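Missing here: one protein chain of the complex. Every other protein chain is in place.
Now for chain A:
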Amino acid sequence: MASITIRGVKKNYAKTQVVHGVDLDFASGEFVVILGPSGCGKSTLLRMIAGLEEISDGTIAIDGMVVNKLEPRERGCAMVFQNYALYPHMSVAQNIGYSLKVAGVPAAERTQRIQAVARVLELEHLLDRKPMALSGGQRQRVAMGRAMIREPKVFLFDEPLSNLDAKLRVQMRSEIRKLHRRLNATSVFVTHDQVEAMTLADRLVVMNGGRVEQVGTPAEVYSRPASRFVATFVGAPAMNMLEGEVTLDGISLLGGSRKLNVSRTGLAVGAKVAVGIRPESVRMVAPGTPGALAATVDLIEELGAGRVIYVDLDGAPFSVVTSETVHPEPGSTIGLQFAEADLHFFSSETGGRLDVFKVSVPEPALQG
């Protein structure tokens, strides 16, 4: 178990900077997920912790000791790679036991520890196989075993599940979670998959363009996204965004004559804002219902338990998740309703969250 402290860490490749100064603290035994779109610098950050990538600026400390100049092997981290990176010429047992062999652990103890890890991961019957002869899920397990056997202070995962099929991914997800509960080592897990991130994380770090956008529990990130980017990146389907301008008595939406009746927001009149509303916070009502917003149905996606209804709101795409059995025809008009408390406000210029005054009465907020 170990805490990780990251201070002002930057990464440059030649002239381009890909990580622009990151400050993070991971507590001992915590399961942290770094979430972000492809190319945002997640792997680079993880590899700097691992020691596989030089740290251009700033410091990384593990358990209070700055590790910037330490070799990977001196840092006490184990890593699971996206493509598993199993040694193709070694058997499963040799793959799992390689670090012990390098460390000079006697053969008898090695065998015993390999057996123990194999038992946990249900790999016992595969120990003599070569990686070539394994399925994707089994390879994944071997990669986990190779990381586990060293009993590392820190586990690093670089998108370890993204090469698996959907069903296996869900299964491995819960297994990783179980393993963490059992080993309780500090874990940093990188992914671009927000469902994976939400389900695994004790704490979520959302990254974009080499910067940290938000740090918080999955629930915090979901319910109070710190920026427009986080709001649209976390949650599926993505949060709806309506562009508008603050007026004396509400927000007038761009692209139409509609207006959102919002009680005192504390926002400066004339400010350009984006108003966010989660698809699952929108209620579908009969067209013409007082206070409802009229929209045209574009497309309906069946989810089984419910459906996503994509509508057109004055040319802006908008989606609604509903579990009701109503089945509007594409092309028909429906009414949309939502509570003021469910609205999120972001600055159109900076994308940052705008904190509004607490709204006392959750009344119907819309006017057609």
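A few points about this structure:
The definition used in the following text is that a contact is a pair of C-beta atoms (placed from the backbone, for glycine too) under 8 Å apart; a residue touches a chain by one contact, two chains touch by 3 or more; residues count from 1.
Keep in mind that, in the parts below, contacts and distances are computed from a predicted model.
As stated in its UniProt record, the chain not included in the shown complex is "sn-glycerol-3-phosphate transport system permease protein UgpA", which appears among "Signal recognition particle receptor subunit beta, a GTPase", "sn-glycerol-3-phosphate transport system permease protein UgpA", "Carbon monoxide dehydrogenase large chain" or "Electron transfer flavoprotein subunit alpha". Touch with the chain that is not drawn comes from one residue among A:R73, A:K178, A:K272 or A:H327, which is A:R73. The residue touching the chain not shown here, chosen from A:N12, A:N83 or A:N184, is A:N83. From the options A:V33, A:A50, A:V67 or A:L242, the residue with contact to the chain not on display is A:A50. Within the whole complex, the absent chain has one touching residue among A:S99, A:Q115, A:T247 or A:N261, and that is A:S99.
Where chain A meets the missing chain, the touching residues are 50-52, 71-73, 77-79, 81-83, 85-89, 98-99, 102-103, 132, 146, 150.
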